[in-house]
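Scroll down for the structure; my scribbles are underneath it.
Missing here: one protein chain of the complex. Every other protein chain is in place.
All chains are identified by letter, namely A, B and C, in their written order; residue positions are counted from 1 within each chain.
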Amino acid sequence: MEHENGEKIEPIFPANNVIDLIDAFSNTAFNAKRMGEAAKIYKEMVESKSFIFFTMAGAMIPAGMRLIVTDAMKNGFLDVFVTTGANIVHEVVESLGIGHYKGDANVDDVELANSNINRIYDVFLPQRAFEELENFVSPIISELDGKYTTFEFLWEIGKRIEDKNSFLRIAYERKIPIFCPTLHDSILGLHVAIYRKKLEIDLFKDVYSMLDLCYQKKKFGVVIVGGGVPKNFTLQAMLLNEGFDYAIQITTDSPHWGGLSGATLEEAKSWCKLKENAKAVTVYCDATIALPLIYSYLKFKD
Amino acid sequence: MEHENGEKIEPIFPANNVIDLIDAFSNTAFNAKRMGEAAKIYKEMVESKSFIFFTMAGAMIPAGMRLIVTDAMKNGFLDVFVTTGANIVHEVVESLGIGHYKGDANVDDVELANSNINRIYDVFLPQRAFEELENFVSPIISELDGKYTTFEFLWEIGKRIEDKNSFLRIAYERKIPIFCPTLHDSILGLHVAIYRKKLEIDLFKDVYSMLDLCYQKKKFGVVIVGGGVPKNFTLQAMLLNEGFDYAIQITTDSPHWGGLSGATLEEAKSWCKLKENAKAVTVYCDATIALPLIYSYLKFKD
Amino acid sequence: MEHENGEKIEPIFPANNVIDLIDAFSNTAFNAKRMGEAAKIYKEMVESKSFIFFTMAGAMIPAGMRLIVTDAMKNGFLDVFVTTGANIVHEVVESLGIGHYKGDANVDDVELANSNINRIYDVFLPQRAFEELENFVSPIISELDGKYTTFEFLWEIGKRIEDKNSFLRIAYERKIPIFCPTLHDSILGLHVAIYRKKLEIDLFKDVYSMLDLCYQKKKFGVVIVGGGVPKNFTLQAMLLNEGFDYAIQITTDSPHWGGLSGATLEEAKSWCKLKENAKAVTVYCDATIALPLIYSYLKFKD
Partner (left out) sequence: MEHENGEKIEPIFPANNVIDLIDAFSNTAFNAKRMGEAAKIYKEMVESKSFIFFTMAGAMIPAGMRLIVTDAMKNGFLDVFVTTGANIVHEVVESLGIGHYKGDANVDDVELANSNINRIYDVFLPQRAFEELENFVSPIISELDGKYTTFEFLWEIGKRIEDKNSFLRIAYERKIPIFCPTLHDSILGLHVAIYRKKLEIDLFKDVYSMLDLCYQKKKFGVVIVGGGVPKNFTLQAMLLNEGFDYAIQITTDSPHWGGLSGATLEEAKSWCKLKENAKAVTVYCDATIALPLIYSYLKFKD
């Protein structure tokens, strides 16, 4: 233990510059330090031209994280996006110009129901949004014919979106795969179940495609926002290969509950999903705070 | 506010009887009170002959919750089981007699990897388990032909299991549907992707089956252990119907992170997934503690 | 890693007997296993005739944990009690027969204020309680003369309480020290500040008394409910001595926030507050659930 030769913690000084602040975070402790490290690891992932899986669980699109995904796709800060059916649903809702409303978590939910408003913590969404979603997607679903992966299906949606801020559209244009292993676990999934005629979406084909992506001769990185199925689906794809070289994880779950969303990245090493010497760090923080900070660092740091 | 006519909190007295202790919990506060209420609501679900969906996320089978599922199936304390691919994988591992080992969360994961041990928090699982799993399931997967829901596929597995404690076997014998909306997000899912010849598992057919189950002329109850996809997949099935009459939820997540696993049951009312006057309570507790207690109450309380 | 010779996790079977259930918990994982271990360590503390510090933070007395403290004092399951000013205040309120009421956390707090009801999460307490408290304690405070430790002061309160369930009374009768390092941080503390004439309560004398208690030729155990000042105040008393032999901790805080309440018992070893080979375990659980279970095990297990 040569701490005396070690690095001192440097008390942070307020700054008006995100880069300065996050660089300073690296020299503190607890989750500020972890955030500083995560920002640097993400930067190294990009600079080393690693192949980057970006996973997103939790209601991040309703909460305003949409343009970060779009921007990451435009800048090559992600190569594959893996997310939940819910986030896809809310992305389409945003793309149709309906949007989400600033609400309140301390309300009478029965009264909300009677006003046709759905609540996601402090986000309000009018029931009308789902009607417009249905109007938009049901003809697409009815028309499609054949066996699709989720990303091929989502490209079909993206192709028909006009909003230039839509990451579904960008993904279509740039042929970036969006894997949605819980597509069926969403309102869009209900519509697929109800409106499809000859459409088949084969989630096991998705598994195969993920496995294939892990066989490239490249370094691999993973950015995990919020755990859940997107996290596991991505990590397990590496089971048959050598493991990720880089990993950052933003979560509000804790290791001691024993679940996957809170599992440490160290634990993933016992499964060989991360390489022995992978650079990896977990930031325990609401992603609505941590993601814009880390992403801004990535984007603006020279 | 007529609190003075209200009920007093009654300080709890130690007891050696689970029923007494949980009945006493009801007259305390915080999560002990919530646990007492949850136990009573589950009891009322059963006594009112409600149709009961039981959802389970998190590594509950590795952590020893398996026989509760089996027992609940045998006693009619659940009508539908909705769980993750991981829990199914670990159920098969248990059924094959391999089992899980008492481990430690503070270990060197690289050393574990080198010893071919996979870690799930403080549970150790030898790599060998997955080899035996593969030997057992790969011929089944290769042999099956046709389009299956997940529960039909899992009945095929259960049919071939000899262990009488296996809930997969019991589910097969009693034709209890086990929905597994994240089957593809597990090692069993990898095997399906790799070994299938003519097998198709259509998760959107699962959606349809869930919707169908919600059209019965019955009261409906839901027992939610741990959130995740099993929670959402079950609640959304009620979207086109009238909402659950009863709901209990055991979770370690918090509402203020905005995600579904921590979302209150009140929030579900804004979506009409629960009836306005549904009896519902959330217990914030590790399910390895709360589930055996609540279940024991259900089983032994007259 | 000799896991194959290790112990298997044994799936838990429902039981109506607390001892059986907690013994079974020991063979599972996550926090059920930790609870099983904690119960056994507390039992060993008692059986080895260790000197036991019992610390309690959080609103445990309002939440109904009062009789456990009383019972532990009567049975010699604690030798010193260290708690917050708030818990002492609520103990007096209970002793005066006013009690606490079953309330609700989802209420309009302004309306409560207008109805003279104070809320502690889902516990309601009429403002009147504090008036009766004031009537009871103000003459005692005015009358006392001299320099007191908190435990000597609290014995003076206990001496005047008639309720036989009062742990303040039992502590007085049996000369069990109740340290209250945050006495001034409570409504009782306000009364002391306002009504005292010649009374001095010297908290640094408390420190000295705690240090003294750690110099006995005995094994030492600590039961930590909820962290906070009672935890630190007790652990730091051991700084000048050899460290605790046994420690159990029930907390809902997490290590990764960096605070003391969530700090692991391992961390305490770096400070030599616990012995190298101390038997120690943390249970991550609401203490309203964990404490009655662990305590009942201690009381009824042969």
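Worth pointing out:
Simple rule for what comes next: contacts are C-beta pairs under 8 Å (C-beta built on N, C-alpha and C of every residue); 3 or more make two chains touch, one makes a residue touch a chain.
Everything numeric in this text was worked out from a predicted model, so none of it was measured.
From the options C:66, C:102, C:269 or C:299, the residue with contact to the chain not on display is C:269.
From the options B:12, B:29, B:180 or B:235, the residue with contact to the unseen chain in the full assembly is B:29. One chain is missing from the display, and on subunit A it is touched by residues 1, 3-4, 6-19, 21, 24-25, 27-33, 35, 62-68, 71, 94, 99-103, 106, 111-112, 115, 117, 120-124, 126, 165, 266, 284-286, 288-290, 292-293, 295-296, 299-300. Although one chain is not drawn, its touching partners on subunit C can still be listed: residues 57-59, 63, 86, 105, 109-110, 112-113, 117-123, 181-182, 184-187, 189-190, 192-194, 196, 200-208, 211, 226, 228-229, 232-233, 236, 239-240, 252-261, 263, 266-272, 276, 286, 288.
The chain not displayed touches subunit B at residues 29-31, 106, 254, 256-258, 284.
Heads up, the rule we're going with is that only the chains that are shown with their structure count from here on.
For the pair subunit B and subunit C, the fraction of shared interface numbers is greater than half, so the two copies use mostly the same residues to meet. Taking each chain's centre as the mean of its C-alpha atoms, the one that lies farthest from the centre of subunit C is A. Chain closest to the overall centre, judged by the mean of its C-alpha atoms against the mean of all protein C-alpha atoms: B.
When subunit A is laid over subunit B using CA atoms, the rotation angle comes to 180 degrees (nearest 5). In terms of their C-alpha centroids, the spacing between subunit A and subunit C amounts to 42 Å.
Taking the mean of the C-alpha atoms as each chain's centre, subunit A and subunit B sit 25 Å apart. Centre-to-centre, using mean CA coordinates, subunit B is 34 Å away from subunit C. Among all residues of subunit C, those that touch two or more other chains are 29-31, 106, 284.
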